[in-house]
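Pasting a structure below so you can have a look.
Only a single protein chain was left out; the remaining protein chains are all shown in position.
Let's turn to chain A:
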Amino acid sequence: MTGWLGPLLVERAIRLCWLAPLAAVGLFILVSNAPVDPIEAYVGARTALIGPEQREAIAAAWGLDQPATTRFVLWVRNVASGDFGDSILYNAPVVTVIMDRFPASLLLVSLAWLLSFVIGTGLGIVAAMTPGSRVDRAIRAYAVVLTSSPGFWVAIILISIFAVGLKMLPSCCALPPGTTTAEATFWAQGRHLILPVVALSVTGIAPLVLHTRARMIGFLESPPAQHLTAHGASQRAIAFGAGLRHALGPALTVHLAGAGELFGGSILAETVFAWPGLGQATVRAATGGDAPLLMGIALATLLFVFVGNMLADIAARLVDPRLRWDKSR
């Protein structure tokens, strides 16, 4: 039964072994050549009050007085012993900075992922049941509109309708303003999740709708489906019965593989909703030239996307038994 799982994991482990160092070198070259002066970015509005001697002291405190290659070798040596260094921007260990923010982002991304999966496949199946109908056309039009709407724009529209206009849902933060984590109720936290999750889920819905729809139409027109129809099964029973398993596998693969994109979208959503996740820290690290943090976040994201893709492959094999015997690769 699981004879296929072992080789798959081994193959992926080998891939990670060359992918991660390659990504690290590429990233470091990008970061150290980026036209951002970390000290100037750090000093910011205080530029009139920080003299050149103090700038040198800051550079020395950050190790920026060393040449780039020395810094990279030092970084690799530290990472090999499990030390990802300190974020210069946050003045705290990189691992702490990431671990403080990752849960909030993961919650947002996974809920958005689930929501878009349910909505995307659901709409796709409904559209496929009556191709060419008004419902089908409305759903496809919706998908096209969503594809062409940037996530942050949707976020701003949602805020102006539900927060400013109707005053129904909060526009910001993970908790009601003025309450501490200990004081906040479960429902209060839930309310704050609604708008960010909806805004973020938009990115993933459209491709799923179109993909599921195409797969489902293909199935409904196939001999097995016609056979079931001939036996009196309704369109709905076929679509949500035998058809579901047929369309769900590929949809899951597409959606898990798109998890990285969702992670990228969360950067914008987090900024708009002041969500205390990793997305905001990424933007600050990039604009502030915080190399250690940026490298840490990039490697964490790499791992996240990598695991997402691996889960996609495993899920596809679980849902569709035919793939398990595919030894061609």
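In this text, contacts are C-beta pairs under 8 Å (C-beta built on N, C-alpha and C of every residue); 3 or more make two chains touch, one makes a residue touch a chain; residues count from 1.
Please note the rule applied: contacts and distances are computed from a predicted model.
One chain of the complex is hidden; its UniProt record names it "ABC transporter substrate-binding protein", one of "ABC transporter substrate-binding protein", "Phenylacetate-CoA oxygenase subunit PaaJ", "proton-translocating NAD(P)(+) transhydrogenase" or "Electron transfer flavoprotein subunit beta". From the options A:S32, A:T271 or A:T301, the residue with contact to the unseen chain in the full assembly is A:T271. With the whole complex as reference, residues 35, 40, 42-43, 45-55, 57-58, 60-62, 89-92, 100-101, 156, 159-160, 163-164, 167-181, 185, 187-188, 191, 270-277, 280-281, 284, 288 of chain A touch the missing chain.
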